[in-house]
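Only a single protein chain was left out; the remaining protein chains are all shown in position.
As written, the chain order gives the labels A, B and C, with residue 1 at the start of each chain.
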Amino acid sequence: MGKLTVGIIGAGRIGRLHAEHLSRNVRVSIKMISDVFVTDELNSWATDLGVGRVTNDYKDIMQDPDIQAVFICSSTNTHVPFITEAAQAGKHIFCEKPISLDYRQTVEALEAVQKAGVLLQTGFNRRFDHNFKRVRELVQNGTVGQPHLIKITSRDPAPPSLDYVKVSGGLFMDMAIHDFDMARFVSGSEVTEVYAQGAVLVDPAIGELGDIDTAIITLKFANGALGVIDNSRKAVYGYDQRVEVFGSEGSVGTNNDFPNTAEISTKNGIIRDNPKFFFLERYHDSYIDETRQFIDSVLNGEKVPVDGNDALQAEKIAFAAKRSLSEGRPVKLEEVK
Amino acid sequence: MGKLTVGIIGAGRIGRLHAEHLSRNVRVSIKMISDVFVTDELNSWATDLGVGRVTNDYKDIMQDPDIQAVFICSSTNTHVPFITEAAQAGKHIFCEKPISLDYRQTVEALEAVQKAGVLLQTGFNRRFDHNFKRVRELVQNGTVGQPHLIKITSRDPAPPSLDYVKVSGGLFMDMAIHDFDMARFVSGSEVTEVYAQGAVLVDPAIGELGDIDTAIITLKFANGALGVIDNSRKAVYGYDQRVEVFGSEGSVGTNNDFPNTAEISTKNGIIRDNPKFFFLERYHDSYIDETRQFIDSVLNGEKVPVDGNDALQAEKIAFAAKRSLSEGRPVKLEEVK
Amino acid sequence: MGKLTVGIIGAGRIGRLHAEHLSRNVRVSIKMISDVFVTDELNSWATDLGVGRVTNDYKDIMQDPDIQAVFICSSTNTHVPFITEAAQAGKHIFCEKPISLDYRQTVEALEAVQKAGVLLQTGFNRRFDHNFKRVRELVQNGTVGQPHLIKITSRDPAPPSLDYVKVSGGLFMDMAIHDFDMARFVSGSEVTEVYAQGAVLVDPAIGELGDIDTAIITLKFANGALGVIDNSRKAVYGYDQRVEVFGSEGSVGTNNDFPNTAEISTKNGIIRDNPKFFFLERYHDSYIDETRQFIDSVLNGEKVPVDGNDALQAEKIAFAAKRSLSEGRPVKLEEVK
Partner (left out) sequence: MGKLTVGIIGAGRIGRLHAEHLSRNVRVSIKMISDVFVTDELNSWATDLGVGRVTNDYKDIMQDPDIQAVFICSSTNTHVPFITEAAQAGKHIFCEKPISLDYRQTVEALEAVQKAGVLLQTGFNRRFDHNFKRVRELVQNGTVGQPHLIKITSRDPAPPSLDYVKVSGGLFMDMAIHDFDMARFVSGSEVTEVYAQGAVLVDPAIGELGDIDTAIITLKFANGALGVIDNSRKAVYGYDQRVEVFGSEGSVGTNNDFPNTAEISTKNGIIRDNPKFFFLERYHDSYIDETRQFIDSVLNGEKVPVDGNDALQAEKIAFAAKRSLSEGRPVKLEEVK
């Protein structure tokens, strides 16, 4: 294997996270990072990391012939144009989820990718989590038999800012989309129908923005299994991310990850520390793995582990959930066009 | 407190279970037990237990002026006439669930009870389980705050016989009814809407009888919370009975009960024995407690811990679930008449 | 099987406990209970339980030809004379542990039993605990292979009264004696050498009485295994009773028993309730089982599950531990005469 030259678009939290992991990958050279706001702090951070250049124009990346792959870590509304542009420039693409908030646009972006013959990986990092990978494995190798029930718990420690909520695309598209992908990943089957219940129980201001903060979403799968996802924007005890697959031969369930295993026995009960706080802690290793596997796939000319269709399917489920909630009825995936 | 003289109608599994527990209660005298089939074995069992008399005519119990309370442990289709008759005879009543498979009939039976001014307890024994009582307590005392999500897992180790399935009233009325009651019990709120998904994944013969063996049922509660119950007729690892209540200040979840705490570390993994096999093992103590509390309530002239309305509400949810499944839409409880 | 007529000597906590369990055993008739202090309360309790007669003279029991078996639940200093007397009267014997605080006397009591040809069971109730039975089973059936390390944790929630400490025979004879028996029970091997470390860390008043409240006792077994017991008179979180057997093919460890399985997630951590408080709660079922098995053994003329030699061996280990502590060196069991 040789070395891959990459560019990163967007130097926010997630762009920097990828940059740090890529900088430790001996098969990667980060030639450029772009952000609309270039500060001294960003320059200094990039230098420390060995990033070749910082620019405020993403086009510098698109037009650099050395750059073989781009990481699109900018805001969701830029994903479709950037994917299209990168594809046309013949660059492989790693793009954060979701691709877009509009089904038609996502389809068009994927068509551009296909036409260009480049690879596109989407940022469903949870597929690389040690717990969920093990669940998938135990379903695939038949340990739990034929899946009957898929259960996913996904609760954030605290709601995002209201500013973020406004542009997030809503709980289904912003938060549950990871769970929709997880449902497909662990079941090994497509979702065919969705029924969503939602409520505003955490913060009325979220409701005023037309969004919900609590949800129970039931699913039907092509293989006959039934599923359910529960979401909350606020679990006071921290990030709660668990999966259970129950099947004809058994069941597998996962717990959260904890910062340590200490069990403290006191006169007030047996106590352990709260789970790892949020996604940066919990999914630390899965972020490393997803970029490493993307790099390997590109260098080896192999299929990426999570592709554009995976993004599209999860988005479809999110659209169906949205419609289900607004119309108060189960919605079939085939209704989403 | 004095002593209570009781009669038991039905000497099947559950009738004998209650008889055995009552026989160890120093405040109870079992004067009579009736069953349509009186065998030598039954007589001998009754003698060992100190039961006064065995009869093949339940009317002997109804007409005995000494008998202050009756336990109705006969088949579901006899519950309504027996409740009515016992009420008219001025006897307090303990009746197994459900009261009937017909909403109108259940209402009439409860009216007869009310008119007679006798006490009626229904057999939702799980309310007396050490785990679920603790969940209820932690909700009631505010530890988990305002409930947002109620999750109930209820899976049998193996499906009942097809003969039983035929007369059972279906999965919702026969099996999930316990979970509907549990949902009300732990949430402290009424269910207002139900959406049920069902599937036949365990045994096609169950489907041929018009029943299902796998279900995910979502609930809306009057207090704004959302809920979900998942059911299966066959968990190969044994009886699976867990509850989780997630709220604004925290969450409480319960695990199954196990025959021991031994954790066995081998080269093939860390293993523990399967959960207690089925309801007789898991709910052993809760059956004792429910009869003990019924006896205490009658002797003290106090309210029973689970009354006729509790049965009616659970049945209503079951009717709504049935309609939801057949019509493929969420059904409001107020639609059930 | 017929019915066994028994008498109980001593109506303190443990005598009454056995009486209650025996009263629920359909194969037992309690003809008499004796205590040096007969109160109205005792009479009323005995009547409720269906005990035939209360006497203040244990000889009434010894001399009653109907009584086939006696439960010796009086203070330790009476065990040897009562065992001897009961044996001579041809009665089978259940005796609480220890038989005596003097090796010679215990041997003499056992000789009297042997001479009379009666059965003697000693009160090592923990052998009937669901957890420890399972450990024994997994050792016996080879799951853990050849035992290498035996570890026993045994900590009380609070020290006994100083008055009790004075007559208790000391921590080794009073408290650790259960663990010495457990070591033999789970390892399936005899102890050959003991080294004991002791400290007074809980209450200096215990030290002033010449006793200790904290100990670590290491053991060597005839089968080559090594063992360790740790004791404390005060675990603020409650009764702590765990065992681990590590062997060539694996390991088995047990946890405490808990009043429920609820796991409470709060912003301050994940909490569960403290273990069952003390021996009456934790060993509730094992007390029932030990008396039931004694009754069965006597009625069937079979060997009892825990016999006089088991008591003698545990006492021998206690003597060796005591000597080890006072002489500051490992002591071989064969040194105890």
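Everything below uses one rule, namely that contacts are C-beta pairs under 8 Å (C-beta built on N, C-alpha and C of every residue); 3 or more make two chains touch, one makes a residue touch a chain.
Since the structure is predicted, the reported quantities are computational estimates derived from the model, not experimental observations.
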item	value
Residue, one of C:Y58, C:F128, C:F180 or C:F246, that touches the chain absent here	C:F246
Contact with the hidden chain (one of B:T55, B:T192, B:S248 or B:N274)	B:N274
Absent-chain contact - pick from C:T5, C:T55 or C:Q197	C:Q197
Listed residues B:L49, B:V107, B:V200 or B:V236, member touching the removed chain	B:V236
Missing-chain contacts mapped onto chain C	145-146, 148-149, 151, 155, 195, 197, 199, 201-202, 214-216, 218, 220, 224-228, 230, 232, 234-237, 240, 246, 248-251, 328-330
Positions on chain B where the hidden chain makes contact	235-237, 240, 265-275
Sites on chain A contacted by the missing partner chain, in the whole complex	24, 26, 48, 130-131, 133-135, 138, 143-144, 249-257, 259-267, 273
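Just so it is clear, only the chains that are shown with their structure count from here on.
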item	value
Shared interface numbering between chain C and chain A [over half = same, under half = different]	same
Between chain A and chain B, centroid-to-centroid distance (C-alpha), Å	43
Chain A and chain C: spacing of chain centres that average the CA atoms, whole Å	58
Shared-contact residues (touching 2 or more other chains) in chain A	235-237, 240
